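Taking it in order: structure first as structure tokens, then the write-up.
For this view, one protein chain was removed and the others were kept in their places.
As written, the chains take the letters A and B, and residue 1 is the first residue of each chain.
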Amino acid sequence: MLLLVLELVGVTAFAASGALAAVRARLDIFGVCVLGATTALGGGVLRDLLLGITPPTALTDGRYLAAALVTSLLVFRFNPGVARLRRSVLVLDAAGMGLFATGGATTALAAGGSALAACIIGMTTAIGGGVLRDVLLREIPTVLRMEIYALAALAGSVVVVAGTAAGLRPGVASVFGALLATGLRGVALRRGWNAPLAR
Amino acid sequence: MLLLVLELVGVTAFAASGALAAVRARLDIFGVCVLGATTALGGGVLRDLLLGITPPTALTDGRYLAAALVTSLLVFRFNPGVARLRRSVLVLDAAGMGLFATGGATTALAAGGSALAACIIGMTTAIGGGVLRDVLLREIPTVLRMEIYALAALAGSVVVVAGTAAGLRPGVASVFGALLATGLRGVALRRGWNAPLAR
Partner (left out) sequence: MLLLVLELVGVTAFAASGALAAVRARLDIFGVCVLGATTALGGGVLRDLLLGITPPTALTDGRYLAAALVTSLLVFRFNPGVARLRRSVLVLDAAGMGLFATGGATTALAAGGSALAACIIGMTTAIGGGVLRDVLLREIPTVLRMEIYALAALAGSVVVVAGTAAGLRPGVASVFGALLATGLRGVALRRGWNAPLAR
């Protein structure tokens, strides 16, 4: 139950970031909803495709889609005001990223994936939605360019895989992983940390 | 038999729109064929991946690919002339969209998908090819920006799902769904209807 609530918080944050970007790109109300839903659910759909879980959970459990659509419509309706919440969206997005990374890694392990596959699929679950959002809006994915995002997602996934291998219960390993990923991302945001660029 | 003919009309229209866009973007003859085929078959491939139907039908039944390639080559060959047919392509494209949406929803229901999954997969089948076309040509997907396209596709899918649930035969529900989707799109085109933008 708590997990579902946390996941829905993540979905809401991701949908808000997608819908805000769509409004800025002058998409119409339907495009804003599609982009919000794609950002919120795209990572999970990629995870399920990579694991052979069809149809993807996001298309069978309506609660995720409902949360994404309600959020997108609220962003559309209250647009100039909601843009001022961009900072709060970033914080919620960091929480969602951590939950998606550890949830993706846990799902991959439960589906019989190898440790390596679980790390990659966890990271893909966390960054996939944001990558799709940026590709659809014709931008180079932000999560690959700045502010330690994909690295934090990978770190969270690795904690889940290593913790489970060390005998921790999946739920406990996920809590540690999500805290690490979200914390790392939060510190990077606050301090303006960036990964190095090539010369 | 009639259904196959209708589907091939849709494939032809989608291939023409992809090939025309590729010619405008200065792709070579092979790029024009790849883009025409991707636009025509991409939505169906996405549908099959989401439903776990592998390899996708578009890769096993050669008639769809043949129709897409012949269309692409004709567009390439008769280019400056065929561009004048753009209005006719839009009309055929509206018909193809309606058929793809209802065909996608029907396939999803037949594969055991839930009502929600069938609605989303029907819409994805109809808009997927156009989204891939625009992403490959570095444009923000037209179908998310203007002239009520994705909404019409969703409406057609919903009719199939609701009609089937109400006891209609899938074929009958599909006819109603396709007529609604294509009609809605046609009226939107003719009247210049657009969905609202955010402030």
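Definition applied: contacts are C-beta pairs under 8 Å (C-beta built on N, C-alpha and C of every residue); 3 or more make two chains touch, one makes a residue touch a chain.
Model, not experiment: these values are computed from the prediction.
K.L.:
Kindly state which of the options A:86, A:138, A:169 or A:191 is in contact with the chain not pictured.
P.N.:
A:138
K.L.:
Which one touches the absent chain: A:20, A:82, A:95 or A:108?
P.N.:
A:108
K.L.:
Kindly note down the residues of subunit B that lie in touch with the hidden chain.
P.N.:
22-23, 25-32, 34-35, 45, 49, 52, 54-56, 59-60, 62, 65, 76-77, 79-80, 135-138
K.L.:
Pick out the residues on subunit A that sit against the missing chain.
P.N.:
Residues of subunit A in contact with the hidden chain: 49-52, 108, 113-114, 116-117, 120-121, 131, 135, 138-141, 144-146, 148, 150-151, 194-199.
By our rule, only the chains that are shown with their structure count from here on.
K.L.:
Between subunit A and subunit B, what's the gap in Å when you average each chain's C-alpha atoms?
P.N.:
29
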